[in-house]
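One structure, as structure tokens, below. Some questions next.
The other protein chains are all here in position, but one chain of the complex has been omitted.
Up next, chain A:
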Amino acid sequence: MSSYYENSARGRLAGLLDPGSLVEILPPTERVVSPHLRQLDTPAAFDDGIVVGEGRLAGRRVLAAAQEGGFMGGAVGEVHGAKLTGLLERALDTRPDGVLLLVESGGVRLHEANAGLIAVSEVMRAVLAVRASGIPVIVLDGGTFGCFGGMGIVSRLCDAVVMSEEGRLGLSGPEVIETTMGVEEFDSRDRALVWRTVGGKHRYLLGEATTLVEDDVAAFRAAALSLLDQLSDPGPDLSLAALEAEHAVLGSRLERFGDCGDALDIWERLGVEEPEKLPILDTADFLATVRDRRA
């Protein structure tokens, strides 16, 4: 068993794809680094914190990207975003069986200001274009730094999200909420609070994570493979009626849970007995306990 959480972006990708199948695009030796960080007198990374390339998943042809949270929290700068957008646009040309996004990001790289913001919006547009062309885009979220900000939005624009309990998904990250709203509103150092609010179990219960897996690279690989097959035939329903139905579901969710002050209240309202015990259950017991209880 190899922890997805503890691995680097490169380690995750190597364990996820068929051994030796990854052909990296713009590898570190190309030295396509951030032009902005140099101006700020800050060391750049040779890959700008993201690995993109082509590979195989159990023989299926995939494009894959992996963000490295260890470099500036996986934040999206101009080059980082362009690599992601370029990979997605390549999918429109080469028509792989799917695109895998191994997200780990705090969102826009604030050092790069508007260039980072524009990069994220380009990624969003590219994701939608790939989905519209019938190629599934699958997010894997189980890294040390979680997935927030613009990349949180990008993740929810995709066809499916695979998470581990350790993964986190949200818009404003815990520290951002604490900084802007105060520690009384959200204590970012309360790990139990953070994980039950933005962690994989809660996201799975709300239906935002499609699949919940153990913190194991092989488990992520199996989930990605299964989703790839499920999503390719038939493709997702992207009609106006389907989108309106999705909006109606989101609206009813607010009605159901809008007055809940804590994830525990939501779990109780979902009919989970002893909701306070959910955080300590291992993945298999958790999935058995919450069967038929998801929002």
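Just so we're on the same page, a residue touches a chain if its C-beta (ideal position, glycine included) is under 8 Å from a C-beta of that chain, and two chains touch if they have at least 3 such contacts; residues count from 1.
FYI, contacts and distances are computed from a predicted model.
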| item | value |
| --- | --- |
| Chain not present in the shown complex, as UniProt names it (candidates "ABC transporter permease", "Paraquat-inducible protein A", "Malonate decarboxylase acyl carrier protein" or "Potassium-transporting ATPase KdpC subunit") | "Malonate decarboxylase acyl carrier protein" |
| Listed residues A:Glu68, A:Asp97, A:Asp141 or A:Asp216, member touching the removed chain | A:Glu68 |
| Residue of A:Leu13, A:Ala45 or A:Val198 touching the missing chain in the full complex | A:Ala45 |
| Hidden partner chain, residues of chain A it touches | 8, 10, 27-29, 41-47, 49, 68, 70-72 |
